[in-house]
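The complex is shown incomplete by one protein chain, all other protein chains being positioned as in the whole.
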Amino acid sequence: MVYITRREHFNAAHRLFQPDFSEAENLHVFGKCSNPNWHGHNYILHVTVKGHVNPDTGFVVNLKELSQLIRHRVIDKLDHKNINLEVDFMVGRLASTENLAIAIWEELESGILDLGGTLHSIKVEETENNSVIYYGA
Amino acid sequence: MVYITRREHFNAAHRLFQPDFSEAENLHVFGKCSNPNWHGHNYILHVTVKGHVNPDTGFVVNLKELSQLIRHRVIDKLDHKNINLEVDFMVGRLASTENLAIAIWEELESGILDLGGTLHSIKVEETENNSVIYYGA
Amino acid sequence: MVYITRREHFNAAHRLFQPDFSEAENLHVFGKCSNPNWHGHNYILHVTVKGHVNPDTGFVVNLKELSQLIRHRVIDKLDHKNINLEVDFMVGRLASTENLAIAIWEELESGILDLGGTLHSIKVEETENNSVIYYGA
Amino acid sequence: MVYITRREHFNAAHRLFQPDFSEAENLHVFGKCSNPNWHGHNYILHVTVKGHVNPDTGFVVNLKELSQLIRHRVIDKLDHKNINLEVDFMVGRLASTENLAIAIWEELESGILDLGGTLHSIKVEETENNSVIYYGA
Amino acid sequence: MVYITRREHFNAAHRLFQPDFSEAENLHVFGKCSNPNWHGHNYILHVTVKGHVNPDTGFVVNLKELSQLIRHRVIDKLDHKNINLEVDFMVGRLASTENLAIAIWEELESGILDLGGTLHSIKVEETENNSVIYYGA
Partner (left out) sequence: MVYITRREHFNAAHRLFQPDFSEAENLHVFGKCSNPNWHGHNYILHVTVKGHVNPDTGFVVNLKELSQLIRHRVIDKLDHKNINLEVDFMVGRLASTENLAIAIWEELESGILDLGGTLHSIKVEETENNSVIYYGA
């Protein structure tokens, strides 16, 4: 079993807030991250796939195909977008890094099986100090 | 003459658009950066100050004081904010990295003189691939 | 289960030496790291916490609270300090990166439970080439 | 149990191709990575060793000895070399990052036991976007 | 006057050698960099353009156009190639980082004028420890 990781980027706006909370409660819980006028990040995404090495190619999965899958299903929907308002797979979810990692897992899991690998983890870095990893349910 | 650089960060939302342009023209010129729902970045700011070394301190300027000045005049106004809507020193300016660097220069120039140094350059990194430096008018 | 990581920094002096060894033995085992006049590093600390995502906040733990805990219990005691002479939780321990990671785990484990998460790992980077991870006993 | 990681570098040329394939098939599967005139990378290698902390030294293994082992068995054979043509432990293997990680594991496993530790993982970064981890068979 | 920098990448093979030298002389001057079987690098290229900010766009030059120019004239010719054998603008030149920076300047200078800016510098990083800057003749 070998683990292979592809790194991709997206730049997006978001806001942390709970619609059931008052503005004061949102400010208390989320601080400056709840600014109603949005803020944003250069997010870094690491998709790790595990599998056996194909003896014909030396690959777990073809990284060009993996990159295309990630771009089609995830990056194109997030890059230069507002995560709260414009991303279909984030509708109804709080736009936290945790929820983003879980949602990206759900977008990629089946497609990676089609490429011949198994999704192992989704890592999302929101800033150079804050990051999240999700290994599936 | 010695040059000293302080690095700071801010995370902000912005949008590139020219109010005199139609949406189609904005899209043509600015591409996905003109998304009306905003996007954002982890901006990195490098402030470089030049001066002679004070023999009593070994410093060009006191970096703690320089950092406080940058935070008070620049970072507190930009961090977790919408550059187009909420930043007093960007009112009436297109929110490009170029204009941001010029505006930050204007905010810091006099305060750095008060600290005993001379502002040499403002570098703003918008992404790991795109950055701007301004050395003054 | 989601894993969230907070990165923090501290700059400290230390020295590797075993008080039961002669200077020659210390030099043989620890090389230049045993210099009696100390040397130092810009340490980078990664604290990883695991837990379920709170549906009200989208968080495993509140990163602002986690960062405050780490600063209060760990960074304030290590930053700009001599690890061998001044850090209460390193008394009687060799100041290796391994022991530092174990001691930081012990300082943070209970406080992270109070925040609603479970400490998963402590990673300490001593230089860009040398790092240690501890997952608990 | 503590995990310690040593980072090393090597710069090498390689080419992805399957001798059983035609040039057209190689181009289809490996794309520009199959260029017959070679291309190359600044590879980054992370060797992670696990073990108990020796109370006399505070170490899992002595990093100076670990670094010498890695250099002697791996780096000296790969650095400024052609991976397809000149590296004894890659003979008969496709020069993919996956196979490189597996081969480096085999070169280091026994030597690390001799140092008193257990090899935990080999991570090879081919570019800042592509990397592989191997944890053994 | 504002300075804007675009960062791009290419992975290539090369070899340092002087055809007028014997193999022994090449080995003496260039060391392991003269390996006849090639080695390679992940090169990082920084193209810095200076100019006045266009009041209609907030740009010195349009970074999308600058990136396309760099890719068309430079990256597509170098990426996954052998610098000594396959790059038209390096024919007859020793494949050092210095000569690469000069040659890339010559490829880009006129095209950047067409974009409305002036080429200020070409920086080529061969490794994280070795880099070259060229500001023109």
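Letters A, B, C, D and E name the chains as they come in the text, with residue numbers starting at 1 for each one.
Note that contacts are C-beta pairs under 8 Å (C-beta built on N, C-alpha and C of every residue); 3 or more make two chains touch, one makes a residue touch a chain.
Given the structure is predicted, the values throughout are model-derived calculations rather than measurements.
By the touch criterion stated above, the residues of chain B touching the omitted chain are 1-8, 48, 53, 56-60, 62-64. Although one chain is not shown, part of chain C still touches it, namely residues 9, 11-14, 32-33, 35, 37-42, 79-82, 85-86, 127-128. Interface residues of chain E with the unshown chain, by the touch rule above, are 16, 18, 20, 29-31, 93-99, 101-102, 128-135.
Definition applied: only the chains that are shown with their structure count from here on.
Annotation: D-E is the more contact-rich of the chain pairs B-E and D-E, by number of C-beta pairs in contact. If each chain is reduced to the centroid of its CA atoms, chain B and chain D end up 42 Å from each other. The distance from the centre of chain A to the centre of chain C, each centre being the mean of the chain's C-alpha atoms, comes to 28 Å.
Counting partners per residue, chain E has no residue that reaches two or more other chains. Taken as a graph of touching chains, this assembly has some other topology, since it is neither a line, a ring, a star nor fully connected.
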